[in-house]
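Take a look at this one; I'll ask things after.
One protein chain is absent from this view; the other protein chains keep their places.
By written order: A, B, C, D and E. Residues from 1 in each chain.
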Amino acid sequence: MQDELSLVTYSMARMVDITHKKDLVRIATARGKIHLRRETIQLIKEGRVEKGDVVTITKIVAIDAVKRTSELLPFCHPIGITHVDADVRLFDDYVEVEVTVKGLAKTGVEMEALTGVSLALLNVWDMVKKYEKDETGNYPWTKISDIVVVKKVKLDESQMP
Amino acid sequence: MQDELSLVTYSMARMVDITHKKDLVRIATARGKIHLRRETIQLIKEGRVEKGDVVTITKIVAIDAVKRTSELLPFCHPIGITHVDADVRLFDDYVEVEVTVKGLAKTGVEMEALTGVSLALLNVWDMVKKYEKDETGNYPWTKISDIVVVKKVKLDESQMP
Amino acid sequence: MQDELSLVTYSMARMVDITHKKDLVRIATARGKIHLRRETIQLIKEGRVEKGDVVTITKIVAIDAVKRTSELLPFCHPIGITHVDADVRLFDDYVEVEVTVKGLAKTGVEMEALTGVSLALLNVWDMVKKYEKDETGNYPWTKISDIVVVKKVKLDESQMP
Amino acid sequence: MQDELSLVTYSMARMVDITHKKDLVRIATARGKIHLRRETIQLIKEGRVEKGDVVTITKIVAIDAVKRTSELLPFCHPIGITHVDADVRLFDDYVEVEVTVKGLAKTGVEMEALTGVSLALLNVWDMVKKYEKDETGNYPWTKISDIVVVKKVKLDESQMP
Amino acid sequence: MQDELSLVTYSMARMVDITHKKDLVRIATARGKIHLRRETIQLIKEGRVEKGDVVTITKIVAIDAVKRTSELLPFCHPIGITHVDADVRLFDDYVEVEVTVKGLAKTGVEMEALTGVSLALLNVWDMVKKYEKDETGNYPWTKISDIVVVKKVKLDESQMP
Partner (left out) sequence: MQDELSLVTYSMARMVDITHKKDLVRIATARGKIHLRRETIQLIKEGRVEKGDVVTITKIVAIDAVKRTSELLPFCHPIGITHVDADVRLFDDYVEVEVTVKGLAKTGVEMEALTGVSLALLNVWDMVKKYEKDETGNYPWTKISDIVVVKKVKLDESQMP
């Protein structure tokens, strides 16, 4: 039995217990970038990407991803998301996505915001694959980077709805 | 930057912020029909549809669909559904499905009821495909129609549990 | 045991066995309508619906729904979808959605096309709720109808890729 | 119409209405076993199972399964899970899994704990298939058994957070 | 770097590579039991379980679970399921579920059959909770057991469709 116990101790996989934490308004904003070729950005700006309207569709992907966070990340609790706001901004050689999530929850919503940003950036990549590939089907320039939490707050009880 | 901003403004995709709305008991009933051949309805009534018991299975599909609404519709918030009731009624040349959803929520549950009705009607179609197809594999008579919200209410706070 | 057997017989729930059917190119087109107030259609046309670009987002909902059909309908087999095309057409007092699905599959893809149309129409409803509600929060005019399979074909083996 | 009504009555499929039940802290513990060959258990203990670390991965499967219970079982309500704890214990000829679930909910969480245990045991099987199969690819010794609810409690309101 | 490498080696988590295995018809049958009170079985037989028709609904749960196996178990590959058959048999003090799965696949479908059986048995439990609980809300008699693979075969190439 000793072996058994030590193995159990080692192989922990523990969801934090939030049962006794208060439901508070939690807000988190995350942001990230995808570096693309200038010509590709131009196609997005001109609405000429064959798969469709990159900006609108990327926002939808972000919202859907935020809602599925607790299915994708084992230690994330299911959370009552009350708002998602996604911005997609086009610069000369990169696209920036910023996602803000609000929830009335016992734990912060930064993983939800980060998941929204990450899937949104992946969707941008997926929609412009054709314009980013070289002749071998590889992507010498495309890169997702700088995914960070910009801001995370919780309102105190006096600010509760 | 001007172009960028105007594009962002155009390509809005905005989930309504319900953070500060009250949790109230919300109830919604939706209803719809699927038109089938009289012979098909007869088979359902006699329990002779090969795939199985259309009425029971359709109710299960409705319940499952109601619970997955926020995964299927981007702007639907995840909601704590507390009750689903599905009725499947057989008439001479159509089947009617009515779904009532209750939840303790910050927003109405009519999309949940409508999603339950829609998937339920699709399941009826799927279960009787064989009897509705013509010799080319097409469906000259089958039609889903009249999907409406029958009633939507919210209980005021004095009626809260 | 007799009771048991008869009950088993009655309570059938049977997925069709497609193991020995050929993989063929299957194509199905489904179509449906949502009746809206003329003012609401006008808002969609002018890009002034607060939740965002109804046409683009509805297409995305259709594509996502097509891919999830076998999760939503118990008797649908998982199918290798190879193409989805969704059209959203604005008329004076209704919106029409048409979805075409292609797959290399052992069974038809009409349920996939119908599921795409149904969820697409529900998304239109969800995005324009605000403009369709009366003062009691009900929907006296809004109605989904005429969901049909427009065309279903399978290519014979000589037409296979 | 009489036939219709009696059929409707028969074919009930009813989710319990929990709208007016109180949100209380609910805790449930479930447990089960999978019988394996002694040699297989030895491989797990020595960390030599080719697919990876059985104990850790099984815990993750349990947590994921708990969170998906209401998608898998039609009559389970979506519940705000606040904690999952999974233990995987290695004995001479079986592996025991115990899962404890907490939630702030209107209904008990025993189905969530049982679903966690069941999928965890299936994952153990899946990870050691290779060592349990006989030469025909069958499993003469492998068996899942004794899945029970060990304990189920709800805290009364004075113990609420 | 040495530490890093040894840790990587230890922490393996490896999906088997089936790229170069042949697509063959794979068939697997799994079976299991849930022990219930005799009075509960009687209620099922008489169609008096309040939540609905246990036998039919359990079959649907089995079919749905089979199709979702690769989402629930990390090392299961997505498989083109072509048939699921679920039997639910009522005995004096237990219910037996048997699930047969067929697929045209590069790997066996026994985990799919076992997942179908497991979720089916959980659904039986969930539907009869009310009749199995003692006064403390616990389950002194209810138990799931004897989940085994009854038979697993693959057809050789000459038997292929």
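Miscellaneous remarks
By our rule, a residue touches a chain if its C-beta (ideal position, glycine included) is under 8 Å from a C-beta of that chain, and two chains touch if they have at least 3 such contacts.
All values derive from a computational prediction rather than experimental measurement.
Contact with the chain that does not appear here is found for just one residue of A:Thr40, A:Thr100 or A:Asn123, A:Asn123. Checked against the hidden chain, the listed residues C:Arg14, C:Arg68 or C:Lys151 yield one contact partner: C:Arg68.
Contact residues of chain A toward the unshown chain are 10-16, 32, 47, 50-53, 57, 60-61, 64-65, 68, 72-76, 108, 110-111, 114-115, 118-119, 121-123, 125-127, 129, 136-139, 142-149, 151-152, 154.
Residues 52-53, 56-57, 59-60, 64 of chain D touch the missing chain (whole complex, contact as defined above).
Although one chain is not shown, part of chain E still touches it, namely residues 3-4, 7-8, 11-22, 70-71, 74-75, 77-78, 80, 106.
Keep in mind that, in the parts below, only the chains that are shown with their structure count from here on.
Repeating the B-E interface, with the same residue numbers in over half of the contact pairs, is the pair A-C out of B-C, A-D or A-C. A separation of 29 Å divides the Cα centre of chain C from that of chain E. The residues of chain E that reach two or more other chains are 52-53, 56-57, 59-60, 64, 68, listed in rising order.
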